[in-house]
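What follows is chain A.
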Amino acid sequence: MNFMHKLASVALVSLALTGPVSAQDASTVKLALIDGQSGPNGFIGESMRQHLQFFAERQNAAGGVAGGKKLDVIAFDNKFDPQETIVQLQKAIDAGARYVFHGNSSAVGAAIVDFLEKHNRRNPEQSVLYINFAALDPVLTNEKCSFWHFRFDADVNIRTAAITNQIKNDPSIKKVYLFNQDYSFGKAVRTAATQMLKEKRPDIQIVGDELIPLQKVTDFTPYIAKIRATGADAVISANWGNDLNQLVKTGGELGLPVKWFTYFANGEGGVTALGAAGVGRVFAVSEWHMNVPNPTTEKMADEFGKKYNRDMFFYRLDTVIAMLARSMNEAKTVDPKAVAEKLETMTYKTPLGDTYVRATDHQFYQPLYVSVMADDVPKKLEKTPFGFKTVGMSAAKETEVPTTCKMRRP
Partner candidate 1 sequence: MTQPALVLADLRKDFGKASIIRGVSLSVTAGERHAIIGPNGAGKSTLFHLISGRFPPSGGTVSLHGRDITRRSPFAINRQGLARSFQVSNLFPRLSVAENIRCAVLWSSGHRYCFWRWADNLADVSARVEDVLAQIGLKQRRDVLAGVLTYAEQRALEIGIAIAGGADVVLLDEPTAGMSRSETSRAIELIREVTVGKTLVMVEHDMSVVFDLADRISVLVYGEIIATGTAAEIKASKAVQEAYLGTVETDD
Partner candidate 2 sequence: MATSVAPLLCCYAWTKTLLEQLAISTLNGVIYGMLLFMLASGLTLIFGMMGVLNLAHAAMYMLGAYLGYQISKTLGFLPALILAPLALGIGGALLERYGLRRVHQHGHVSELLFTFGIAFMIQEAVQMIWGRIGVPYRIPSALDFPLFRLFSTPYPAYRIFVLLLAIAIFFGLFAALSRTRIGLIIRAALTHPGMVSMLGHDVPRVFMLVFGAGAGLAGLAGVIGGPIFVTSPSMAGALGAILFTVVVIGGLGSLPGALLASLLVGLVQTFAVVIDVSLDDVFKIAGFTAASTGVFSDIRHTTVAQIAPILPYLMLLVMLVVRPRGLFGSRDV
């Protein structure tokens, strides 16, 4: 019986291990989305999958890429874990994907970059390109920059540039409090903000610089008291999740009169969690939001909303797909290396303005909106009475930040 059982389990293993047969279908280009699809934050991964699917289908409807090939989105659940990511990445590669999309968590992003650097060197015929559309750690386009990585979102330094541009024009702000999570991200923001404020508004005093442990704080009231004691007018915070929502909510509850300059408040679930506390107080940076007055994007958002019964967030994926398609068409191949070479020098005009990829570090630059949470806007988010409205805008050039990238080219 023991042996039988062993045998059975082994058979089961070999069956399960083999998994889906890797079929290289020449008529499709497989785009693998590797992101968390399950667990408490799985909704973001799902939303990403739907966005990617939506824009890929639009491209397919418009004739596909590289001579009629269709884009095919397949999602892999990495459970937000860098190690699991590597397993899923291998699965994606075996399934024939040569383009990997990923958004959540810079730790995962760094793991993908590290893996692909080694993988593409060890298996050049199987090279894979990584399209990062939401992992914001500056390290990915600096120390860890890679030829195989493109970032299509504004990293925290670029966002900080946009935020400090906004603060520069707001004379009511005299004292700024930095409030961040204690990890690479938060630290990047605090360094960048300190330096940029010094350049743009030397008169502003930084009255506090807090680093809190990631996702561990349950009661934010003491922090609010601390902020209030400094007399700050504005708080710059790259916090996300509970660390952001609760901070702002508690601040609203205790009547803390500050402007919150945030990096993630406009993410999915943001307005739901913040509620009325955020209205007129919470500022955020994005390449687009629902109340940007532009007929093309409005129509797109409507379609998306109708199809998926949720708000559109990742407008940038439209640009990504469009630019990827153009690179493939120009390169007349879907080979990642050739496509990457086209992509890295591309400039592109979106309905919202001029955008370009910087070849030195593969960072994408686009116009950025600074918006504030409001309840008097036409488009509301997540079935709440709240949405965002524009208060300022920076052109792509105005947000450019230096890089230390020394790219190793294949």
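Per the selection procedure, all candidates are chains of the complex that A comes from, given by their letters.
The working rule: contacts are C-beta pairs under 8 Å (C-beta built on N, C-alpha and C of every residue); 3 or more make two chains touch, one makes a residue touch a chain; residues count from 1.
Since the model is a prediction, treat every value here as computed from it, not as a measurement.
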item	value
Candidate from 1 or 2 that touches chain A, complex-wide	2
Candidate 2-facing residues of chain A, complex	39-43, 182, 210-213, 215-219, 221-223, 225-226, 228-229, 241-242, 245-246, 249-250, 253-255, 268-269, 272-273, 275-276, 382, 384
